[in-house]
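Pasting in a structure now, in structure tokens, and then I'll have a few things to ask.
With one protein chain held back, the other chains of the complex are shown just where they sit.
Every chain is named by a letter (A, B, C and D) in the order it is written, and numbering of its residues begins at 1.
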Amino acid sequence: MNELEQIASSLGLPETWEERNGSWWMAPASLDVRVMAAVLRSHEARFVTLTAMQLLPDERIRIDYHWDLDGRLLTFTTFAVENRVPSIVDLCEAADWVERETHENFSVEFTGRPYEPLLLRTGDASGLQLRKERS
Amino acid sequence: MNVWALLMDNLRRGTVTLRFPSRPPTCNRYRGLVQINTEPCKCCGICALVCTSAAITMKKGDGKYEWNYDAGQCTFCGRCVDSCALKLLTMDSTPPPAYETSGALKQSHTWSAKSVAAKPASAPNTTSTEGKVSEEVPR
Amino acid sequence: MNLTIAFFRLLLFPGLLFAVPAAWFFLWTERKTVALMQRRIGPPFLQPFFDFMKLMGKRVPRQPGITGALMSAWPVFAVAASIGALSLLPIFPLRNGFPGDLILLLALLELPSFFYIAAGFTSRSLFGEIGSAREAVLSISYNVVFLIAVIAIAVSQHTFRLEELAQSSGSLLRWIGILAILVCIPAKLHLNPFSVANAEQEIYAGPMTEYAGAGLALWDLSHGLEWVAMTGLVASLALPRTSHWWLDIGVFLIFSLSVVLLLSGLAAATARLTIDYSARLYWRLGLIVAVLAVSTALLARLKL
Amino acid sequence: MNLWRRLLCLCRRRSPWLFHMNAGSCNGCDIELVACLTPRYDVEQLGIQIQGSPRHADILCISGPVTHYTLNAIRTVYGQVYEPKAVVAIGSCPASTNVFIGSPVVEGPLEKHIPVDVYVPGCPPRPDALIEGIAKAAKILSDRRRKQAERKPGQ
Partner (left out) sequence: MSYRVPIGPYHPALEEPYKLDLVCEGETVRDADLHIGFNFRGIEYLAERRNYAQLIALMERVCGICSNVHTLSICQAIERLAGIVPPERALYIRVVMAELERLHSHILWAGIAGKVMGFKTMFMTSFELRENIMDALEAISGNRVNYAMNRVGGVNRDIEDPAALLHMIDGIELALNRSIIPIFTKNHTALSRCVGVGVLTNEQAHSLAVVGPTARASGISQDIRRAAPYAAYDRMSFDVPVETSGDVRARLVVRALEILESCKILRQALSTMPAADWWGSKKKLKVPAGTVVSRIEGPRGEVLYSVTADGASDTPKRVRVRTPTYANMPAIRTMLRGARLADAPLIQASIDPCYSCTDR
């Protein structure tokens, strides 16, 4: 378990890990996504996916980063500051597709990366919005 | 066993194909078309609530209950049969027949609310399927 | 070889009237054998005929891009070439062919694959071009073995007349030549280890992708006729000549059928090879057969 | 000429070639159609073959709830299959968008876009039900005139 504390300390986060429903959650007040990606890649963690959700209309989009550290599922919860999140594509190649899909579903701006339409959504303006205002 | 031995073995064991008109038997748990025994039904609507593809729709109006079932819309998942409290829905154990005009397998039953209140839940009698079920499976 | 006999052979016995049903029969045998080897029932007996007639009945609209005059001519040429090759086979009727008819037979056997390649390019579909390029590479590689084997047999018998070839007694070199021809047949007929040109999974139907209706029917027919022509060539080279003509035909049919069964078994037992692997295989095989055949032929020639 | 017409109709019924199109299906129906080729059902006994290109096919088998991105592909392929042709809708999805009812990306039942001849209900239908549907479509196909008047969708 010390590896988890190691990660939390190297990220300089005051919060502690919380084990809930079989996986480890961390909801830091402010989190530099790129530092998180670099630290976890150095720990040989595997990037599983990121979940974007918007529970109430015109509320900030919440993004959960899921990582798999040899069997344990770690989830970092962050919020997109005015729809803008730094991209981690150059650090972790596996995040490419899911960032493009989240951009199309929630029009969240992943800064610092090129965009081609991932899912064949050329017709629709910015894809099928899962945002609450749209539906 | 290499490929040639497999081929010779196949030739020796003969074919396993079913000649066209005959079909493999279905077990009694097979989930085919949904049938309803309308007599004791109190139109609680749980089957319409549980149906994920809106195949079953119920209407209650001025003493009349109406139960509509569209086989084209149905996904044969069996949730309605399991969730019916009075166990009035059953599923055919034979595969539904192919049909040519859309909506051919639609079923709709209307019965008056009074008949339900008067008669206790007697033995399920033969259901009157007014809906047009397409003709016998062509052989 | 006057005109009437030529027409008789072209239209009646080894030609049209016998060849087309034989082609359908061979196609049916191949599909049925493969099916039975996979524990399936397989198609009914008249299936190739049904396929042919149904395709004839299709209404193919005249689109300039797809059904140009040249494009619909290729299958007709292919069928004609195969029937021409068939009529030259030294089987039943008056058997005095002309000197050098073996060379004409080889030419007519090569024409269908040439038309196949041309059809791929004229159909202007990308998959047609890829299929034709593959067919060209494949025909270069298997023709080396095929032509050398036939020439070696001809040289060892000092004759290019099919008639004398059919009569002469078997020698070791003759059997090696026949074996080499048998090895080339799967590539020529697009059978499974070398069904690279019309690889359904990779490039749709290769050169025949754009064909539909009558064109496709004729291509299937020419494929069947190639079956009959190749097995006929092998049978006429390998079989001893008997006195009665009907015995000849019976032995010819039985031998061709056994060749078909053998090749269908090979088709069922192997996966499809890639184009470069099969080309390498034939070139390696080709060199051995070439050296062997030419050297024995020359030795035989020098000794006499 | 009646004999020629009857012969053509017989051959059309005995050699129906299929082209399968997946219009956004969950591949349950596609695998059941592939299972029809296999030894236990073996559609080749009816002369049925699954062809690689729509030009070679007579019957167009479509499965899936016609998603927005496969709609124009369906229309073009329907045009590429030459007359006389038939359309078989496999499973409940093309008949009525099945469980995906209400999704903005699903373009509704197939009959809104191309005329459908035979519906095979089921999610997924069993391979033997599929073969029965295709055999029915082959029978319909054989009665069609060679010069098919272009049928309007939904007829």
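Following the convention adopted for this analysis, a residue touches a chain if its C-beta (ideal position, glycine included) is under 8 Å from a C-beta of that chain, and two chains touch if they have at least 3 such contacts.
No experiment lies behind these values; they were computed from the predicted model shown.
**Student:** Considering the entire complex, write down the shown chains that touch the omitted one.
**Tutor:** A, B, C, D
**Student:** Tell me which residue among D:46, D:59, D:123 or D:137 touches the hidden chain in the full complex.
**Tutor:** The single option touching the absent chain is D:123.
**Student:** For the chain that's not shown, point to the residue among C:22, C:109 or C:196 touching it.
**Tutor:** For the chain that is not drawn, the touching residue is C:196.
**Student:** Pick from C:20, C:34 or C:212: which residue touches the chain that isn't shown?
**Tutor:** C:34
**Student:** Of the residues B:7, B:36 or B:98, which one touches the chain left out of the display?
**Tutor:** B:7
**Student:** Touching the hidden chain in the full complex, which residues of chain C are there? Just list them.
**Tutor:** Given the touch definition above, chain C has residues 34, 37-40, 126, 130, 192-193, 195-196, 199-202, 204, 268-277 touching the missing chain.
**Student:** Since one chain isn't shown, list which residues of chain B touch it in the complete complex.
**Tutor:** Listed in rising order, the touching residues are 1-3, 6-7, 9, 16, 24, 26-27, 29-31, 49-53, 75-79, 82-83, 91.
**Student:** Residues on chain D that touch the omitted chain in the whole complex?
**Tutor:** Residues in contact with the chain left out: 21-22, 24-32, 34-35, 37-40, 50, 52, 54, 64-65, 67-70, 73, 77, 98-100, 102-106, 123-124, 126.
Here is the rule we use: only the chains that are shown with their structure count from here on.
**Student:** If you average the CA atoms of chain A and of chain C, how far apart do the two points sit, in angstrom?
**Tutor:** 62
**Student:** Distance between chain A and chain D based on Cα centroids, please, to the nearest Å.
**Tutor:** Whole-Å distance between the two chain centres: 43.
**Student:** Could you list which residues of chain C touch at least two other chains?
**Tutor:** 38-41 - these are the residues of chain C that touch more than one other chain.
**Student:** Counting only residues that touch at least two other chains, what does the list for chain A look like?
**Tutor:** If we look for residues of chain A contacting two or more partner chains, we find none.
**Student:** So in the complex, which bits of chain D are touching chain B?
**Tutor:** Residue list for chain D touching chain B: 39-42, 45-46, 92, 95-99, 101, 109, 111, 116-123, 125-126, 128-129, 131-133, 135-136, 139-140.
**Student:** Using the touch definition from the top, list the residues of chain C that touch chain D in their complex.
**Tutor:** By the definition above, chain C touches chain D via 31, 35, 38-44, 46-47, 49-51, 53-54, 56-61, 200, 204-205, 209-213, 216.
**Student:** Mind listing the chain B positions that touch chain D in their complex?
**Tutor:** On the chain B side, the touching residues are 15-20, 23-24, 26, 52-54, 70-77, 95-100, 102, 104-105, 137-138.
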